[in-house]
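The complex appears here minus one protein chain, its other protein chains still in place.
Letters A, B and C mark the chains as written, and numbering starts fresh at 1 in each.
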Amino acid sequence: MATHNLKPQTEKAPKKKNEFLYFALRNKKLQIGLVIVLLFLLLALIGPVLAKNEPFAYANPQGAQPPSSEYWLGTTFFGQDVFSQFVHGLRATFLVGVLGGGIGTFIGILVGFTAGYRGGIVDEALNVLTNIVVVIPTLAVLLIIAAYLEVRSVFTESIFIALTAWPWTARAIRAQTFSLRTREFVDLAKMSGMKSRKIIFGEIAPNMMSYLVMAFILQFGGAILNAATLDFIGLGPTNAISLGLMMQISILWGALQFGSWWWFIPPGLAITAIVGSLYIMNVGLDEIFNPKLREM
Amino acid sequence: MKRATFFLSILLALSLLLSACQTAAEPTEVAEPVDEQETEPVEEPVVEAPEETVVYDRSETLYVSGAAWGPASTWNPFQPGSLANTTGTLGYVYETLFAYDPMTGEMIPWLAESGEWVDDATYVVTLRDGLTWSDGEALTADDVKFTFDLGQQYAALWFSPMWNYLSSVTADSATQVTFAFGDDILYQEWSNNLYNIPIVPEHLWSSKTEEEIIVGANENPIGSGAYLYDTHAEDRNIWVRNENWWGIDVFGTPAPKRIVDIRTSSNNVALGMVTMGDIDLSNNFLPGIAELSKQGYVDTYFEGPPYMLSANTAVLFLNTTLKPLDDAAFRRALAFAIDVPSIVNVAYAQLVAAASPSGLLPSLSTFEDADVIAELGYSFDTAQAQQILADAGYVDIDDDGFVETPDGDPIELQVTCPSGWTDWMAAIDIIASSAQAAGINVQSTYPDYGAWNTELQSGTFNMTLNNWAAMSNTPWTLYNLLFRHPIQEQMQSGNFGRYDNQTIFDLVDELARVPMTDIAGMQAVTSQIQELMLTEMPMIPLWYNGLWAQFSTAHWTNWPAEGNADNPTLPTTWSGYWQLGGLMNLINLEPVVAE
Amino acid sequence: MSLRVENLTVYYQTLHGDVRALESADFAIEDGEIMGLAGESGCGKTTLGNSLIRLTPPMKYIQGKVELDGEKLPIWDMEKMNAFRYKEISIIPQYAMSALNPTRKIGKMVSELLESRKVETKTIMPELKRRLDLVELSREVLGLYPIELSGGMKQRMVMVLSTLLDPSLLIADEITSALDVSTQKAVAEMLVEFRDREFVKSMIVITHDISILYQIADSIMVMYAGQLAEKASTDVIMSSPKHPYTKLLISSLPKIGVKYAEQKLAGIPGKPPLLLDPPTGCRFRERCALAFEKCVQDPPFLEVEEDHYVACWEVFEKHA
Partner (left out) sequence: MKRYFLRKLLIYLLTFFLAVTIDWLIPRFMPGDPIANMLARTSVNSNAAQVMYEYYSHVFGLDLPIWQQYLNFWGSLFHGDLGISAYLFPTPVVNVLKRAVPYDIFLLVPSILLSWYVGNKFGAFAARSKWLDNTISPLSYVLTATPYMWLGILLAWFFGIVLRIFPIAGAYSFTMRPTLSLPFIGSVLKHWFLPFASLFLVGVGGQAIGMRNMIIYELEADYSHYLEALGAPRSLIRKYAFRNAILPQVTGLALSLGVIVAGALVTEVVFSYPGIGYLLLAAIQNQDYFLIQGCFLFIIIGVLIANFIIDIVYVIIDPRTRRGMTGE
């Protein structure tokens, strides 16, 4: 620890929360990212209400048409309302993000904590497991699993994404737990004979909140990207619209050749914007939680 | 860091070289038949044709696409249809005794000069003179006998069941073969087989093992046809004209010196290439062709809707083992409820035509009973559908907008098609919504192809689309698919709805036994079948899938088109269509002479 | 007069406001003097040490001037200071264990550093070797990576490196705290040796551990909560400290070698005030038994006896 890792800060432990707020309100990156994500979230929530047509309804007899006052994002080759598909797709995207990201983070935390906290054999075992899952290329597994699932819902998709995405979270958490578990307050807790679960969640977890939040955000983004890829290959949910699926269909139906940019640009753009903002939010948070980066 | 960049460039060059050589060495990579010994390595194309320049001469090369489903893997002419990624194995290389012209409905003598029934149980084929294999050997009656005998020898060959009624094949002379038959001869199947069984050279095939014959890859096929195997890669098969093809004097010389059969990964690739004139003939199903055709980017058979000839019938199979689909009235109501016009106009943007209730292709309209159709036929009519439902006691009890069964059970049916088959997905969406409009709760779902196929064959679906009956010279082909029997655990190739009705089964078998020449006899049976079919509605013919064909006149002209008398053929490269006039099309094409 | 510090004030910038870690420090160090700088952790010792050589954000120069051998040090200017660093003023940091680039052979790192300071490695090599011998490091270490050295070895390596250019002032920050008692002693004695051999003119030895200072320091300066409390020769501080805080410090001085960081001044009730907007006046007064109304004013740091500086109203009263 460099000397100027402020003494007052360590002293101000109780004030942590409002300190967080304090920095948060001053961190451009966090704000920009948050705003963008929230905008899309809002769109996902109210969009379907605004949409005049069902995503799959053949609204426009003229087939593919550029954006207009009638169809805000134009229509697909079949005259389906792109806007409607887009907003419904957004919903699916956020759902996957929350479910997949959430579950992934949870597993990661569980494994990471236990490994880091217990150490010894448990650690070794979990470590091996982690390394194995890390090495196996996620998408390849997802492809195969997805390919053989008869009925695929957003939910199952999320689960499988989560099952392959947790390792690096586990690693980060493990490392953190390691360093934390050697701190005095844990020893104290130990001496006062607390249950280890209690120690983990009562003592260590709070000190790692920042990590958990950031881990979740990254998982969230990762899940969205993975889902998009699966959907694009046509292995996503078979009975729901999604941004990836939109891209796939637009390509299959010659959107490129007919120059129907309004069909394949929005979905990808949305994904990029959301995931990008998530990442940038993450940097913001990192700066907030980690004073070292603040000076940069 | 300098080193890094240097190292990198080396690697680049290396991997480039690697893949280039790899592709160059392609043909040697071709699979061996399942057992490893006797590997006759294929000559490197460059070596094989040294005068060949790197870039093919456009003016004598025909680029086609839409026939191959995947990379070429087998040149075995006996391979079942869905494996025939190498279109032309049967057609370019191997030939049949007869061809069939769906335009005129006539059998065209091909290897055979003539063939006739000397009596009810004896069929005599006379071969043309001077038939040769591409290796110079003569093609004789012995080859024909050898080929047909294989069916007797190996049950796993698709045409083997023919031997249930075929009793012997004898080569009377170099050019004459006599087929002797036993009891209940399936004349229809026989005539169908005449233009589907490829004749293979005895002098090369007699040494093959059973496995090689049935499932062998047979690379470097030696046939009698108009084209020779040149080379192939992941995404293309290349054929060169057989300059001493026996047929040149008989039919004329095929125009393209070389045919590059491109396998496009996805429709959009083909679409791009055909609009840019990089592909001369695309048999892919391409969205929006109607539009492009109007704008003159591509040509199609018809100037206006449906633009395409009809290739096969898309039929909605109903699982007749389930309530309420086991009720004929309900099925009929469904037939009226489905909004076929929208399918044609929206899902296909007018690229297809609505199907006749008989399910028969226009080319077989002779076998349609107009009166029966007029009396029992159906068309999109929601009110009518609702009427039928009401009469049959299907009413909406809990007013959720959907009817319940007469005994009050709610109805919820799934209509399926493979996920990713976008045109069909669109179609079943319309089926579902229009059925709902009539008060029948139908939902559309898209399982994966595999899952769908399993449901289809094991009969666990409710309603699903299928179009597996190939274009044919006889209505029997379709009805044989629709009413495939006996009903088994797995229905692999027909009657997926497991409609069990002995009367109609007997009729189909009876039809099979009517000689092809006895048109009236056939019509008698078909009209009975149609009457039963339309009253029972075990499945619902909806529309004709098109013989997708869009072509560019940038490099080749005189394409088949409505009213083009100079080329009355099918503009297709699909497997199984070469004997249906596809090859004649190649002969009729004319290169654009660059001035 | 080697070092003269006048009214030096350095704060830490935090978004809550300034943390007043060093409040108007006035003191001087004679040539050849080893001055110990003592006080509880967080009292500003290190701040003082750093501000003399490497004043980086969030540290903020407020005011005051620093003269070294009569030359004014531009401590507020990272770039200008480079001219003086290493050559005039150098430091053995607290973190000596991790002060060496882990992925460079020590010898290579040294020469790269020297070259960057426009010093011919060749010319200085012999001297370097001599000094390695002096601190009993085999010359092989130059061919090794830091990870291959023990903690003590690294410590000594850093000492040699930091003093290689014979700076006028050396700041030794907590250099013993990471070591076991026996090595502590050795290291401490080396510091003295360095001074005697005039590798360095004068020294500021920052430590928790007064016992060490007792062994090596000529004078001791005690800090409390960012303010100078008292400075005098070691004996005086030990025998007759004046500032109440120093008194407590000395009285509660346990057996040799125990560090204050560990037992939080058991004797003294209460904790030091937060340096974020601290109370004006003597910052010790809350804990001071003798505190009286005057203590609400800032006490100056006055020489009450020869070379004996104190900042305490109570003391002034006495001498008045």
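Annotations
We take it that a contact is a pair of C-beta atoms (placed from the backbone, for glycine too) under 8 Å apart; a residue touches a chain by one contact, two chains touch by 3 or more.
No experiment lies behind these values; they were computed from the predicted model shown.
Partner chains of the missing chain, restricted to those shown and counted over the full complex, are A, B, C. The omitted chain makes contact with just one of the residues C:E112, C:D277 or C:E317: C:E112.
In the complete complex, the hidden chain is touched by one of C:M81, C:M153 or C:V200, namely C:M81. Looking at C:E71, C:E148 or C:D235, the residue that reaches the missing chain in the full complex is C:E148.
Check B:G420, B:G439, B:G497 or B:G546 against the missing chain and you find that the one touching it is B:G420.
Across the interface with the omitted chain, chain B contributes residues 1, 4-5, 8, 11-12, 15-24, 26, 29-34, 45-46, 52, 54-56, 58, 61, 63, 70-71, 73-74, 79-83, 85, 155-156, 158-161, 211, 214-217, 231, 233-236, 238, 260, 262, 264-266, 269, 272, 278, 420, 448-451, 453-454, 457, 468-470, 477, 480-481, 484-486, 488, 490-494. Along chain A, the points of touch with the absent chain fall at residues 2, 128, 131-132, 134-141, 143-145, 147-150, 168, 221, 225, 228-229, 232-235, 244, 247, 251, 256-257, 259, 261, 264-265, 267-269, 271-276, 278-280, 283, 292-293, 296. Along chain C, the points of touch with the absent chain fall at residues 53-54, 56, 78, 81-87, 90-91, 93, 95, 98-105, 112-113, 116-117, 145, 147-148, 158, 161-162.
Operating definition for what follows: only the chains that are shown with their structure count from here on.
When every chain is reduced to the mean of its C-alpha atoms, the one closest to the centre of the whole protein set is A.
Summarising the inter-chain contacts, the pair of chains with the most C-beta pairs in contact is A-B. Inter-chain spacing, taken between the CA centroids of chain A and chain B, is 46 Å. Centroid to centroid, with C-alpha atoms defining each point, chain B and chain C lie 91 Å apart.
The multi-chain contact residues of chain C, meaning those touching 2 or more other chains, do not exist; every residue touches at most one other chain. Those residues of chain B that touch chain A in the shared complex are 266-268, 271-272, 275, 286-288, 291, 342, 345-347, 349, 419-420, 422, 426, 429-430, 433, 445-448, 450-451.
Across the interface of their complex, chain B is touched by residues 56-58, 61, 63-64, 77-79, 147-148, 150-151, 234, 238-239, 249, 251-258 of chain A.
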